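The complex appears here without one of its protein chains, the remainder shown in place.
Each chain carries a letter (A and B) given by its place in the written order, and its residues are counted from 1.
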Amino acid sequence: MSALLEMKGIVKRFNDTAVLRKVDFSVEAGEVHALMGENGAGKSTLIKILTGIYPKDGGEIFWNGQKVEINNRNDAFRLGISVIYQELSLIPTLTVMQNVMLGREETRAGIINAKTMRKRVKDLISKYGFGIKPDATVETLTIAQRQTVEILKALSEESKMIIMDEPTASLSTKESDALFKIVEQLRDDGVSVIYISHRLEEVYRLSDRLTVLRDGVREAVLTKEQIIPADVVRLMIGKELSESTASQNLRKSDAPVRLKVENLTRKGIFKNISFEVHEGEIIGVAGLVGAGRTEVMRCIYGADPYDSGKIEFEGEALPRRIVANIKKGFGFVPEDRRNQGFTPLLSIEKNVALTNYDTLASGGIVKAKKERKLGNEMVERLNIKPNNSQIPVGNLSGGNQQKAVLAKWLSRDLKILIIDEPTAGIDIGAKDEIYRILEELAANGTSVIMVSSDLQELLRVSQRIIVMRKGEIFTEFSDGRVTQEDILMAESGILTKEGQEHE
Amino acid sequence: MRQENMRRIISVASLVIIMLIFGLTSDSFFTADNILNILRDCAVYGIIAIGVTFVIITAGIDLSTGAIVGVTGMLCANLLYYYNLSAGLIVLISILTGTICGMLNGFIVVKLRVPEFIATLSTQYLFRSMVFVFTIREMGVITNKRIENPAILLLGGRINGIYLVTMAFVLLAVIGQIILKKTKFGTYIYAAGANRKSAELSGINTDKVRWAAFIITGFLCGIAALFQIGRVGSVTTDLGNGWEFDVIAAVVIGGCAFSGGRGDVFGSTVGAIFMAVLQNGILKYNLPTAAQLVVKGIVIVLMIVFDAVYNNMMQKRIQQKAREEDAAEMAGGEA
Partner (left out) sequence: MNKDKIKKMLGRSQRLWILVVIMLALTLLQPGVFLTVSNIRSILLSISIYGIMVCGTIFPILLGGIDLSVGAVAAAAGAFAVTRIVADDYSTTGVIIGVAGGLALGCIVGLVHGLIVTQFGVPAFLITLATQNIVYGIAQILTGNNVIPCMKPESFAFLGGGRLLGIPFSIWIMAFMAVISYLILTRTVLGRDVYAVGGNPEACRLSGVRSRLVTIIAYVASGFTAALAGIVLASMNRQAIAKAAQGYDNFVLTALVVGGASLMGGEGSVAAAIWGAFLVGVVQNGLRLMGIASDYHGIFKCIVVVAAVALDAHVRYKKSGLKKGGFFKKKAKVS
């Protein structure tokens, strides 16, 4: 039996750090092959090599038994490999048909032959039982429907292999079920599907085989019978590691409540979010991509509106405006650092000062000396490199950029710091420093709400952990020992709601 | 209802409303002659607007169209006066000149990566200066000379009462709409404007597409210039001055969005008629020229603001709808 795709001994390095270390990966024709692993295990790097976005540093790729070089997206496309992107790549103002056939329009005497194209698309739609019309404009479709359009596009290109990266991240249960049916149908049609997901239940249900990656190494290949959720989790995390990083410091806080969120709801995004944050407490918010964590935080901070619910801060209703909340002692470090965190052209000093002009200026006039002093102080205190507050933040490395964003808030009398993915894309040394800063803050009475996808980080830093799933709070870990497995199982929906306080 | 149709209805409705306003307040508005005049006046702008529609759908802008008409017209007048070229040659040169100007715009935008509005604003200065290079001078003084070539003057005439330029406009608009809606190139124009990155992922060379849109606009400016000099019979240095704005206003009123990917030639045609009606109707009130300018400007500003508000509203509506559907699914699915 020969595999459709064979990747052998794939090696990839970024700046001397090996991200993939001789990974083997093979997919057969007409199978659903799941690819799992924690964040940073190397899944997306492997896929990017397969689709020609990254060049590989070693190893070979075979397609139908023949050695191939995939140097760019077109090479992958020609072989018959399609990717359904997380951020959808459709043209919103064109119709379903136009999108599906984009770049491959059929023409007669220069005029588009809409009839035959429509028929082709219609045939495909009815063959797979999709509930969309060929002439609907894409922007009026729901996210799930748009995803089916992407799949349609791949199908019309007669792809032999479709790669789906977290396809259910923003889908409801019902929509996910529909997607599973499509995946099964694809398999029956002889199309191979590489299915990347954190959601074990889906993988369990769908996949014929499963490859687990951990730290750039292929940990295991499991057949359908071998897939047992608890085992998979253990493989992903690594048994020893899981034990050693189990949380020790989960505890309920006796300090007074500082922030109380009650039944916070934003239609279609999250609902009935209720939790409390005590003084000097670090709360971790866990969940998969699309669980609604960032959205909840933005609403609390006042960056986005919400539909119903209550937020109380020190016993009073919290205003829905950022400026007012900052005055009350809020700080916010966003997930998308580059686009939302800082102004790249401005120096560290001026970025830091931006949130501090209530003290750094009087009557609208900036006290330049104080401003400079603060900038230098922060560079010193956070150990920002290079050690110069006049350098534009855009020129710093990721970790130092994050420190600069944090520095904006640290000089303030912070009551609450909301920090979203504090260490995404940051090297280990800087990570430790950021953890230390958060712990220091908490020790001085600041409440920290930390959204994170990094399980080790959650366990290391937080005193309580809230787990969100599909726009709701699924459970909370607030005492005793918790391991990465526990959180992963809760996030990915292996645990049922039975016995939990909600419901 | 599809958003496109909705926007179309709004464009047509605003045209009908403004026509009713003028029709009810002025006796001389709804006369055959006046309507024919309006159709003549809208045609020159309208021809250019077809091209600008292409450019705006690719999320670009062209502020040099008026100046292209100016330079093309002046060059033609110059050649007619000094060299007495044949009409056929003049037509060819005019169209070629416009096309070259469009090509230059495209080059600056695509190859030099200068933002569209600044690139075409700069070439506007350039073309305006070029007008003076081609002006006819007697003893160093700029002089207006009548165009004598009968064939060129014929372009300003009419057949069976309908102006030639109107016919050309209708023909070009139909062709433009067909290109936009029925050809690969048209689809790529939309794709390049609505989501350039995705369009490139689908193998579309968006640089070529955007460049082509500028060239088409230049080409159409060349044609518009011919009809204009044919009608007026002479060329002054301010030929085409400020036209670019009226053209853009027409396109915006017709439903093209600056964010790209939206609108079509039909809408821009309606917009061009709207602008001509506005111009024509204001004249009927015997206002001083300055007041006309102000009234016209205010109407255009209101239309622009309305368009922006409408677009924002629709965007929110669509998102809201999708979110509510998701919410319904969520509730249904989990139960």
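Just so it is clear, a contact is a pair of C-beta atoms (placed from the backbone, for glycine too) under 8 Å apart; a residue touches a chain by one contact, two chains touch by 3 or more.
Please read these numbers as outputs of a predicted model, since none were measured by experiment.
From the set A:Thr173, A:Asn272, A:Thr355 or A:Gln456, the residue in touch with the chain omitted from the display is A:Thr355, counting the whole complex. The chain omitted from view is touched by exactly one of A:Gln185, A:Asn263, A:Asn395 or A:Asn444, namely A:Asn395.
Note on the undisplayed chain: of the listed residues A:Ala230, A:Ala255, A:Ala368 or A:Ala443, the one touching it is A:Ala368.
Touch with the chain that is not drawn comes from one residue among B:Thr25, B:Ser86, B:Thr143 or B:Asn205, which is B:Asn205.
By the touch criterion stated above, the residues of chain B touching the omitted chain are 61, 63, 108, 112-115, 117-119, 121-130, 132-133, 200, 203-207, 237, 242, 245, 248-249, 252, 258, 288-294, 296-298, 300-301, 304-305, 308-309, 312. For chain A, the list of residues touching the undisplayed chain reads 52-53, 55, 71-74, 301, 303, 322-323, 326, 332, 334, 339-346, 350-351, 353-355, 357, 361, 364-366, 368, 391, 395, 408.
One rule holds for everything that comes next: only the chains that are shown with their structure count from here on.
One simple way to say how far apart two chains are is to compare their mean CA positions; for chain A and chain B this gives 45 Å.
Taken in their complex, chain B has these residues touching chain A: 2-4, 178, 182-184, 187, 190-191, 194-195, 197-199, 201-204, 261-262, 318, 321-327, 329-330, 332-334. Contact residues on chain A toward chain B in their complex (touch as defined above): 73-74, 89-94, 98, 102-103, 105, 107, 110-112, 114, 137, 139-144, 172-175, 177, 267-269, 271, 470-471.
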